[in-house]
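Sharing a structure with you now.
Every protein chain except one is present and positioned as in the full complex.
Every chain is named by a letter (A, B and C) in the order it is written, and numbering of its residues begins at 1.
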Amino acid sequence: RYGYFGKDKPEVVKLMVCNIMGCLTDGTISLSANGDDKVSYHYRDQDGINMLKTDGVEVILMSSKGYPIQAALAHKLVERLGCVVKQEVDNKKTEVEELLKERELEWKDVAYIGNDKADVQCLELAGLSAVPKDGLEIARIAAKYTCRNAAGQGAVMEFAEHILLLKKKAKSQMEQDRIN
Amino acid sequence: RYGYFGKDKPEVVKLMVCNIMGCLTDGTISLSANGDDKVSYHYRDQDGINMLKTDGVEVILMSSKGYPIQAALAHKLVERLGCVVKQEVDNKKTEVEELLKERELEWKDVAYIGNDKADVQCLELAGLSAVPKDGLEIARIAAKYTCRNAAGQGAVMEFAEHILLLKKKAKSQMEQDRIN
Amino acid sequence: RYGYFGKDKPEVVKLMVCNIMGCLTDGTISLSANGDDKVSYHYRDQDGINMLKTDGVEVILMSSKGYPIQAALAHKLVERLGCVVKQEVDNKKTEVEELLKERELEWKDVAYIGNDKADVQCLELAGLSAVPKDGLEIARIAAKYTCRNAAGQGAVMEFAEHILLLKKKAKSQMEQDRIN
Partner (left out) sequence: RYGYFGKDKPEVVKLMVCNIMGCLTDGTISLSANGDDKVSYHYRDQDGINMLKTDGVEVILMSSKGYPIQAALAHKLVERLGCVVKQEVDNKKTEVEELLKERELEWKDVAYIGNDKADVQCLELAGLSAVPKDGLEIARIAAKYTCRNAAGQGAVMEFAEHILLLKKKAKSQMEQDRIN
């Protein structure tokens, strides 16, 4: 599974896009009478996002059309995780391509983690892509890397470590090339 | 399990009835001191309900007598999932038959997902019926389809996909019949 | 496991005592900053308690010393489940024996479900006793019946059904004896 590294130079990963429901969270929405929704995430995934940002990777969270999280909740995620949150994304491929244009990046510079039908195109196009252990089969087929951890249980951290490992390998190879 | 399709023409599914506690939710009620109950559902099940509605199937949520969810919570479900919620249903068979009379439908037009004793009759009568993986054995015996997913973990989505697959098959068969 | 029925006439079960944390709930306490604790129970266990009450069995919930649930939360349980809740019980054996004296009952009239060290004596003394699947080993050894369901997942309902089945068997045997 770690074997697809090579000519694409994944060391240039500049942007990580992460689906919220079913990747960062376990997909469960806790509903209460007083209007206050709840979603859960694992502290280790917050760590993974921090590691990526420290390494110069921009992290953007995305929610699909029809499954927005409440604005106040999205705001809290932004605050806690220090990421931009894009809500109600109708077509994720188009959305990511706009982000790429703004940043003058290409699909090969993107790491994408998704779990659902709406993520399939992005999982196929991104330089690096992953699916949590409990993602839909259609997403598991499209993703280049299948996490050992389930959504909301550290899948994002696992992908972050995977990305950073590949970046490190790429750097040492580049130095090796310079020496030769 | 997919083999019961045929003379009943399940393509006419017009009404989907879904038990709330133990089908849409995992059956757990979170109780807090300040009076605000919580139940959880999976975002994918919301997707399943939307897919059915888009395909012209009316979706009605039902809770059994003795297990009402708080009125305010029911109201939120209505809002979120865009379904009618019938609470405190004493006899589900009678209730569904009233719904059928109002809509001039028959049992064969109904898809029913249930998990408990109170659901057994409806599971037996409905044209299509399903039980989440963790439903009571008595419900598993009565249901025509046993979900791979547990309650609150995507069982409703799975049944929705199953219903839509059967509708699609029925349509293509009807066209085939017209050609012949 | 169902084989200990007989000379003790368990059909006279008049009192069911249920430990709260780790029997009715899964043992987890959800703590929030604003002072509002949460515990979860399964709707099916509420059904089990209702079935027992309908059959004339008094149901009392008990919490061990050191693990009180908030007064407001206990009050909600009383309201929802329609049981008396005894909090901060230091010695459960003594507490149950007082309940028995007040009601002129004996240990053989008691059904007890517990999961922890503090429950061991009661599990041994009660006419019928059960432990959830995930109870402590010391409690599993003491209990006469081990539930297939874990705490907070229907163990109380399972024990209730077990009690009612034994009562029914006892009644039919008594009628048989009368005929002979």
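Some notes on this structure:
Note that a residue touches a chain if its C-beta (ideal position, glycine included) is under 8 Å from a C-beta of that chain, and two chains touch if they have at least 3 such contacts.
Nothing here was measured: the structure is a model prediction, and the numbers come from that model.
Of the options A:19, A:46, A:63 or A:129, the residue whose C-beta touches the omitted chain is A:46. Of the residues in chain C, those that touch the hidden partner chain are 21-22, 27-36, 38, 66-67, 116. Of the residues in chain A, those that touch the hidden partner chain are 30, 36-44, 46-47, 50, 70-73, 76-77, 80, 152, 154.
We adopt the following convention: only the chains that are shown with their structure count from here on.
One finds 47 Å separating the Cα centroids of chain A and chain C. The residues of chain A never reach two or more other chains; the list is empty.
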